[in-house]
Each structure stands twice: as structure tokens, then as C-alpha cells.
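Presenting chain A:
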Amino acid sequence: MSLGKYIQAFPEYGAERMGAPVASFNRISAEPIRVHCSISEPDLVIVLDPTLMGKVDVIAGLDKNGAIIINTTETAAAVRQTLKLQGAKVYTVDASGISRATIGREIPNTPMLAALVKVSGLFDFETMLKDTEGKLKKKFISKPEVVKGNLDAMRRAYSEVKGE
Partner candidate 1 sequence: MANLKELASRKELLTGGHRMCPGCGAPIIVRQILLASKDPVVVVAATGCLEVSTTIFPYTAWNVPYLHNAFENAGATLSGVEAAYSAFKKKGKISQHVNFIAFGGDGGTYDIGLQSLSGALERGHDLLYVCYNNEAYMNTGVQRSGATPKGANTTTEPAGKVRQGKVEWRKDLTEIVAAHGIPYVAQSIAGNWADLTKKAEKAFSIRGPKFMNVLQPCRLGWGYKPEDTLNIARLAVESCVWPLYEVENGVYKVNSKPKAKKPAADFLKTQERFRHLFKPGNEQLLIEIQTEVDRRWEALVAKEPAVRTGA
Partner candidate 2 sequence: MNGKPGWRELAEGDVVPAGTAEQFETGDWRTERPTWHPERCIQCLLCWISCPDSAIVVKDQKMTGFNYHHCKGCGICAKECPVKPEKAITMGPER
Partner candidate 3 sequence: MAKVVARTGNEAMAEAMRQINPDVVAAYPITPATEIVMIFAKYVADGLVDTNYVAVESEHSAMSACVGAAAAGARVMTGTSSQGLALMYEILPIAAALRLPIVLSDVNRALSGPINIHCDHSDTMAARDFGWLQIFSENSQEAYDGLIQAVRIAEDPRVHLPAMVTTDGFIISHCLDKIELLEDSEVKEFIGPERKAPNSLLNLEKPVSIGLLDLQDYYFEHRLPVAEAMRGAKKVILEVADEFAKKFGRKYGLCEAYKLEDAEHVVVALGSTCGTAKVVVDELRSKGVRAGLLKIRVFRPFPGEEIAAALAKAKTVAVLDRSDSWSAQGGQVFTEVRSVMFDLPVKPKIINFIYGLGGREIDQGQIRQVYDCLQKVEKQPLVQYLGVRE
């Protein structure tokens, strides 16, 4: 949003407690966003937890010109085979591994965000890094190592995301 776009983000709420699979929907647009419903035909799917792939139909409604980004150590080709996906682009990045190495804990969120920027080309990466740095600095005022770890994670994911 600070990069000049309109945004909408909303999670899907069930009654599950911590650790259960969750879905969240995001819209990014150059115009004001008026629709208020879940996204059934996504342009882009991001899978943070690859163990869900066998259980949840992660490619449901995915546009054939769309893309899916998966946090996994496997190759895009292997994932495509698992998903039996035709059309659409498949990208993989080991965001969990990256986050363990850089942040010290398995928090794949920020590296996946970097992968999203790379794949979608919606924003300029350096501007986004700067914006994220500002936000994290506010939140982790007494933990500069967290900010650095996240930024490192994002840089690595940006360069390591691979697809076909």
C-alpha cells in the first residue's frame, strides 16, 4: 500500500486453534477494491506449508496464466508432477530453510513475500525491502538481529526462487 497500490487482506476464520491449516486472501490493485468475497479464481497461490499439498486442493481455480509459489526443498518440476498441474507457472523456494538460517526460527513469511515480489513483478524489490525494514524496526525496536535476519531472508529468497 505504501507503494501506491490498493490492498485487501483477509484470513478465513474457522474455530481451529493454533497450528491448524489456514487460508488467507489478498487482493492488490491499482484501483480501489470493492469486492468483498473470497477469491475463487486466484492469479497467484502461495503455499507456506508444503505438507498441505496432499490435503488441500491448493490449485483450485488457479488461472492457467497464473502462478503458484511453494515453500519447499523440491524442484518446481517435481511439485508440478505431485500437483498434476497443467498450465500455470510453478515456483519453489526453501523459505523454511532460509528462515532457519537467517532468522534462526522457521518463519517462512517474509522470504515468501520476497518470492512473491520476484514472481509477480508487482513492486520494486529494493523499495519493498526498505518499507519492510521500516515496519520491522518499529516492531522489533529492541531486537535489531530480527530485522537483519528477515532482510537477509528476503534477499536470499528473492534470488533463490526458481520456477518453470
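Assume a residue touches a chain if its C-beta (ideal position, glycine included) is under 8 Å from a C-beta of that chain, and two chains touch if they have at least 3 such contacts; residues count from 1.
The candidate set was assembled so that all candidates are chains of the complex that A comes from, given by their letters.
As the structure is a prediction and not an experimental result, all values here were calculated from the model.
Checked against 1, 2 or 3, the single candidate touching chain A in this complex is 3. Contact residues of chain A toward candidate 3 in the complex are 1, 6-11, 13, 15, 32-38, 40.
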